[in-house]
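Shown here: the complex without one of its protein chains, the others still in place.
Think of it as A, B and C in the order they're written, each chain with its own count starting at 1.
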Amino acid sequence: MAYNLLKGKKGIIFGALNDQSIAWKVAERAYDEGARFVLTNAPIALRMGTINQLAEKCEAKVIPADATSLKDIDNLFRESMDILGGKIDFILHSIGMSPNVRKGIDYDNINYEYYHKTLDISAFSLHKILSTARKHDALNEWGSVVALTYVAAQRTFVGYNDMADAKAILESIARSFGYIYGREKKIRINTVSQSPTHTTAGSGIKGFEKLEDFAERMSPLGNASADDCADYCVTLFSDLTRKVTMQNLYHDGGFSSMGMSLRAIQQYEKSFEECEPQ
Amino acid sequence: MAYNLLKGKKGIIFGALNDQSIAWKVAERAYDEGARFVLTNAPIALRMGTINQLAEKCEAKVIPADATSLKDIDNLFRESMDILGGKIDFILHSIGMSPNVRKGIDYDNINYEYYHKTLDISAFSLHKILSTARKHDALNEWGSVVALTYVAAQRTFVGYNDMADAKAILESIARSFGYIYGREKKIRINTVSQSPTHTTAGSGIKGFEKLEDFAERMSPLGNASADDCADYCVTLFSDLTRKVTMQNLYHDGGFSSMGMSLRAIQQYEKSFEECEPQ
Amino acid sequence: MAYNLLKGKKGIIFGALNDQSIAWKVAERAYDEGARFVLTNAPIALRMGTINQLAEKCEAKVIPADATSLKDIDNLFRESMDILGGKIDFILHSIGMSPNVRKGIDYDNINYEYYHKTLDISAFSLHKILSTARKHDALNEWGSVVALTYVAAQRTFVGYNDMADAKAILESIARSFGYIYGREKKIRINTVSQSPTHTTAGSGIKGFEKLEDFAERMSPLGNASADDCADYCVTLFSDLTRKVTMQNLYHDGGFSSMGMSLRAIQQYEKSFEECEPQ
Partner (left out) sequence: MAYNLLKGKKGIIFGALNDQSIAWKVAERAYDEGARFVLTNAPIALRMGTINQLAEKCEAKVIPADATSLKDIDNLFRESMDILGGKIDFILHSIGMSPNVRKGIDYDNINYEYYHKTLDISAFSLHKILSTARKHDALNEWGSVVALTYVAAQRTFVGYNDMADAKAILESIARSFGYIYGREKKIRINTVSQSPTHTTAGSGIKGFEKLEDFAERMSPLGNASADDCADYCVTLFSDLTRKVTMQNLYHDGGFSSMGMSLRAIQQYEKSFEECEPQ
């Protein structure tokens, strides 16, 4: 079902790898809602993934850009405005990677060079995107920027490693820049804190499936899927949420407000059952 | 601009007094978006206000109901389902009143009978609405309930009196019932924490105008108006936000995430200027 | 080990029932630290419990008081100042009771008269204590008030029922009155959000033991005991924490900042193991 919520709007969507990606689903939904946009990802991700299928489906151009490179981002904005014929209305930031996680290095033995790299990719990239946009005056008034995050920024999850810190600073950047860009150009910047999601990135986390099961049972509405997230992002890009800014918005079926559910504690209780001799 | 976001949806809207009311604006927007609904308010509010104009404009019935009376709420749901021809999809709770505030009784000398009354009207009413709806199985799956609140539930504002406590417990009720109603029927329940708003209720608070000015200067996007709030509520009633529940959602132009803005501190600095002899 | 942290300080301790009570442990520790105080509880609790043993041990008077009765609280302050020879320096509020929980009434079918009673006992009692103290000017400057609470005020726990709402409004009252009493008399008011604790009250909650086990495995330092809580309260009553006010202080071995621990998820995983045929 489509509503033309983004009719006439122009966007840039970062981070679609394959059809498991949240960014992929956001692109599909944004297209359905009448938006036109540019797709972008790091050159290596473009090679590994299947973004061209998405581009075709959404009538979108793909512009390669390393989100840690000011030069690439600069080029991305120039080309995007050129292609789309004017200023940008919305941006999705769905970028995160930790070399420490990738290489299985524990948080307490972290490699600090990698740590900087985690932040460069997962958090500073948002700052670079925003400051580049601002330099080019590339966003229309009341433009909307959404970055995806996870509740690990507030509460510690075993194995989430330095991505927890990366998400914490990502959310801080959204606030810090949200103030500046809001007062000047009415740009709103929010983070969406999403349920554990079966993406290529998500599934890579150790113990992901048991955590996903626990979250599913804890959340009264169950985990939010990538499709659900796409729907939600569409509302945040639309003109109907203009006064929401500098917020971290939980989109998680209620998980973040739960201490203990009946379904989760019942499952937990089973762990104490002894096998009976037969 | 309308999108048919609420096409075919049925609702009950509590709390429209006159065209300053947030509930009034929500009704207008919901109507534009294709919803049909019942309007309700306390009998005395119906007499004092101008709700019939709204009803006419929105092709809505008005059903009087004291939101503290289980009997009235019971009747309201029966009649509403009758009029609308089926189960309800959304509810707006925009109800708040403190006899202590009305009578100018300070928080430290509060009248405890009035205190209970403040909670009865401003918070328990939400519980009664939800438990009555549940008894009648009156809400459709994925139904959405929104209650309006204020940041005074988290931070103390001089003069807000026992309404701060009422909003704190209102938000707690939204979570507590959100869990139960979510796991059973996929109903989602959220509170929207709105900027200080020029309604009949809001303007009654002592020092409201200076506070509003301060909030305006603190918020990078400025205060959110009743119209803005109506837009936002529409997204929360729509199918696009199905996995958002048990949340307190700030709709305030960024105020809640600000510590100090340039505009507010510059104004504040002026307060120290001496008048020069001329 | 004692430090004389409360030497010369006078207090009132609400809520000691038996030697499982947190209030009991606080009294013992306060006594060790040089404080003198009055013990109080509802007449029925005095009969059911063993408070006289505590009173003897701590050289304290017991003054019966129903914490919902302004008259009783008024009398309590008069007598306490009389017995202790002057103004009060610290108050512990460890009071909570829900008739709905007691009678096994589910939250969605709550009895509203009982609901008011839950709040009267568990939350308004703090307001009444504070407003009575203020009327008598019964607290010394920099006096410290601590009320015990639980994380259910922020996150929903199955079975915690209307006590969740009661704790939410208790914490709001601590803030609201903390502002007024702070600006006037430098009184500080905080809530301590304690781990699930094996008290007579705590153990009464349905499924308490499984929840306690889960909390123990989630908390890196394990659950905080009543003894631990007593130690912590002593620091909050002392002169070393004078600028801490209007805060909700988690004392829970880290539980509130955890999303998932290794120990908890490992236990959870066991619940999926099948018994093997033998």
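Here, a contact is a pair of C-beta atoms (placed from the backbone, for glycine too) under 8 Å apart; a residue touches a chain by one contact, two chains touch by 3 or more.
Since we're looking at a predicted model, the values are computed, not measured.
Among A:Asn4, A:Ser131 or A:Gln266, single out the residue that touches the unshown chain.
The single option touching the absent chain is A:Ser131.
Going by the contact rule already stated, which one of A:Glu33, A:Asp165 or A:Glu212 would touch the omitted chain in the full complex?
A:Asp165
Specify the residue from the set A:Phe14, A:Tyr31, A:Phe77 or A:Tyr115 that touches the hidden chain.
Touching the chain that is not displayed is residue A:Tyr115.
Going by the touch rule given at the top, which residues of subunit A touch the chain that is not shown?
Residues in contact with the chain left out: 70, 107-110, 112, 115-116, 119-120, 124, 127-128, 130-131, 134, 153, 155-156, 158, 161-162, 164-165, 168-169, 171-173, 175-181, 246.
Need a quick check: the contact residues on subunit C for the chain that isn't drawn.
Subunit C touches the chain not shown through residues 1, 3-5, 175, 178-183, 186, 188, 195, 220-225, 228-229, 231-232, 234-235, 238-247, 249-254, 256-258, 261-263.
Counting contacts across the full complex, list the positions on subunit B that touch the omitted chain.
Touch set of subunit B with respect to the missing chain: 151-152, 154-158, 160, 207, 210-211, 214, 256-262, 265, 267-271, 275-278.
The definition used in the following text is that only the chains that are shown with their structure count from here on.
Measuring centre to centre, with centres taken as mean CA positions, what chain is farthest from subunit A?
With centres defined by C-alpha atoms, farthest from subunit A sits C.
Are the two sides of the subunit A and subunit C contact the same residues or different ones, given that same means over half of the numbers occur on both copies?
same
Just how far, in Å, is the C-alpha centre of subunit B from the one of subunit A?
The mean C-alpha positions of subunit A and subunit B differ by 30 Å.
Using mean CA coordinates as chain centres, what's the gap between subunit A and subunit C in Å?
Inter-chain centre distance comes to 41 Å.
If you look at subunit A, which of its residues touch at least two other chains?
Residue numbers touching two or more other chains: 256-258, 261-262.
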